[in-house]
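Shown here: the complex without one of its protein chains, the others still in place.
Up next is chain A:
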Amino acid sequence: SSHEYKLNFKKSKEICLSYIQDAMLQKQWKKAAEFLTFYSESLEKDFSTEYVSPSEMIWRIGTEILCHHSHSSMKEFNSFTEQMKSLGVKRYLKVCLEHTFHLLCNGLIDEAYQNLSLSESWRFGEQTIIQDKEMKLIKAYRGLLDYYNWSKQKNILLEHGQDGFEDLSVEQEMHSCFRKAAVNLKEIIKIPGVWDLFVKCYVDLLEFYGDHNEARQVLNEYAYNSKFPANPNAHVYLYQFLKRHGESKKSLVSALKILHDVVPSHELMIDFNIMLQKSKKRKRRRLGLEVIFAVLDYAGWKENVKAWSCLAKQVKQIVISEKHLDWIQQEWNSRKDWWPAFHFSRYLAKRNWQENESLSYEKALVAGILLGKGCKYFKYVSHRGCQAQVKRFRILKKFVNKHNPVYLRISG
């Protein structure tokens, strides 16, 4: 019966697909290609109701095989892609985009550009939402390539400019590239999403032509629009922009403060802490302590000397001045039940001492102040340091012994 036939047909295609998959996963590209030719039968009678249709499967598998097959060439890849474009109208733009990526990865930037402009002019029936999205992406990538073109021309001009030689045609071309790039880049970054690369390029363009207000607006929108996913990079770009344009400390601090709230473990937090420590305002120094404590909560920072020295410096300052000990106390309260095991165990003392002496010095200072002179970490490191006749460890021991009452106040 026809139903049985359909069932058998489907089954045999499924088996074929699993053979292809097996061959590909064992890097037998030739075998996979042979099986794929059999699988193409399934195009004739597409009974499937699967998420991925056979024609899409063939496109994906074929691309993968051509990427790895030892005998494949760019020419073959191009002709395969052309065939795939005609195979499914709904997928046309997707295939084009993928083709462009492949060309780009192989360094064929001009061909990629051509490919993009060609697919931009493609029209089929009424545009669906997905098609609309894909079209925007294609335009955006063309904008990106325009941007690269622009920066190339810019570099040529800058080099020539030094020689005192002006080339009008290059300059004109550069400006036309700018216009083309700007239109498309502006369009894509309006859609909520992660567009780091496009935003950076667009801002670079705007800055070059001196449109700082627009650039700032774009970055602000990218960082603060709640429709966009929470993206720490957006805040980083904004901060870098503000820093480049010599903005006031206040705006820099507020930008970094938000970054601190979003990602307390960001690398910029070290700069932030240094900036805040230098500040004369009490509130900012308080924030600085909070920031550096938060950074060291994260496993990724556990062995970072820079971070530990920042904390050690600020804690030392506070202890010497004997003002604001309550700041330390407040920070320590939420950490005292797990920091000792996380940072100041005997095992870590041993290992840090062996692997990184300066790290163990900074940590021992913090441990001595936070946990007192009886703390395992401090005892081990200072003992070893004194044994090794390193001067700074002797000073450290004296310092901690002298300020031991501070520990009692913090823990009390």
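One rule holds in what follows: a contact is a pair of C-beta atoms (placed from the backbone, for glycine too) under 8 Å apart; a residue touches a chain by one contact, two chains touch by 3 or more; residues count from 1.
Convention: contacts and distances are computed from a predicted model.
Engineer: Absent chain per UniProt: "Trafficking protein particle complex subunit 2-like protein", "Origin recognition complex subunit 2", "9757_t:CDS:1" or "TAF1C polymerase"?
Structural biologist: "TAF1C polymerase"
Engineer: Among A:Ser72, A:Ser117 or A:Ser265, which one is in touch with the chain left out?
Structural biologist: Counting the whole complex, the residue in contact with the absent chain is A:Ser265.
Engineer: Could you tell me which of A:Ile109, A:Leu157 or A:Ile274 touches the chain that is not displayed?
Structural biologist: If we include the chain that is not displayed, A:Ile109 is the one touching it.
Engineer: Out of A:Ser119, A:Asn231, A:Asn273 or A:Ser382, which touches the unshown chain?
Structural biologist: Looking across A:Ser119, A:Asn231, A:Asn273 or A:Ser382, the contact with the absent chain belongs to A:Asn231.
Engineer: Looking at the full complex, which residue from A:Gln317, A:Ser345 or A:Asn404 touches the chain that isn't shown here?
Structural biologist: The missing chain is touched by A:Ser345.
Engineer: For chain A, which residues touch the unseen chain?
Structural biologist: Output for chain A: 3-4, 18, 21-22, 24-27, 51, 64, 67-68, 101-102, 104-105, 107, 109, 144, 148, 194, 197, 229-233, 262-263, 265-266, 297-300, 334, 337-338, 341-342, 345, 347-348, 351.
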